[in-house]
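Certain chains of the assembly are absent from this excerpt, and the rest are unmoved.
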């Protein structure tokens, strides 16, 4: 298991999990979320290929109501 | 028949459309999507407002309530042009980061740039706003910049390549209306890009009076979301914005301190 930070909270993930895998585990549809991985925004196409490493910082954001 | 369509004839007959960065908008009223009591009320209010551009914020997905839906579940992107904002950002870097996330989340390169300088007044940090605007314009963003009523900052934001400059009527969420019509009028006179008044409008007469200054449009959120009846207020705002726009184009009568009769003085009986 590795420890990563997702939306500001530490989480334990299996080593080798990809961002796509993380989204799946969280029940998030990739098309409705933007992923910032270690301060880099990922293209939808890269979610499958991007492996999460120990200590990575992942931010998962979307649009909410605002003015 | 949706109430939104009811005013188009008047609109189309007597005014030109609002154009920002080459894109045409049917409505001069732009609305936010925050602070509504329910999503249903929000949808009906936005429909009533006639707006075709709406602002949204970028925030973390709530991982604990994953059934929670983002705003996209409620707003048809075919119908509404979504304008991501950088609300809540206090530095240029932070605003730039949010602008990029907004671009990735949305379908366009537009951003409502906000760099806040003070938590109590939510007034813009004009220096950081100009700085962030330059970076974002260089990255190809269409920047609509929230700013103070300062004419000089407005000129610099235009020089920085902003697609629109958005001075406040009064502080965000205050509902104090148009406090400084002189500076708003001066900004409109001096800039070539569209001027959209953003923040502070509290009721329909505020919106009407603001448009009478000659500005190109108004962006509001709290005045709708916090009205006792947001849908009715949204209709009022749609009509008030059109009324003010047309009154500006029509050219008002002169003010006088002496009365002038409306009926003929000649032809009276003995």
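Per-chain numbering from 1; labels A and B assigned in written order.
Operating definition for what follows: contacts are C-beta pairs under 8 Å (C-beta built on N, C-alpha and C of every residue); 3 or more make two chains touch, one makes a residue touch a chain.
Keep in mind that this is a model prediction, so the values were computed, not measured.
Recorded composition of the complete complex stands at A x4, B x4, labels matching the chains displayed.
In the analysis below, only the chains that are shown with their structure count from here on.
Put simply, the C-alpha centre of chain A and that of chain B have 34 angstrom between them. For chain B in complex with chain A, the residues that touch the partner chain are 32-36, 42, 55-61, 63, 66, 70-72, 82, 84-85, 87, 97, 100-102, 104-106, 172, 219-222, 225. Looking at the complex, you find that chain A touches chain B at residues 6-9, 26-28, 32-34, 36, 39, 41, 59-67.
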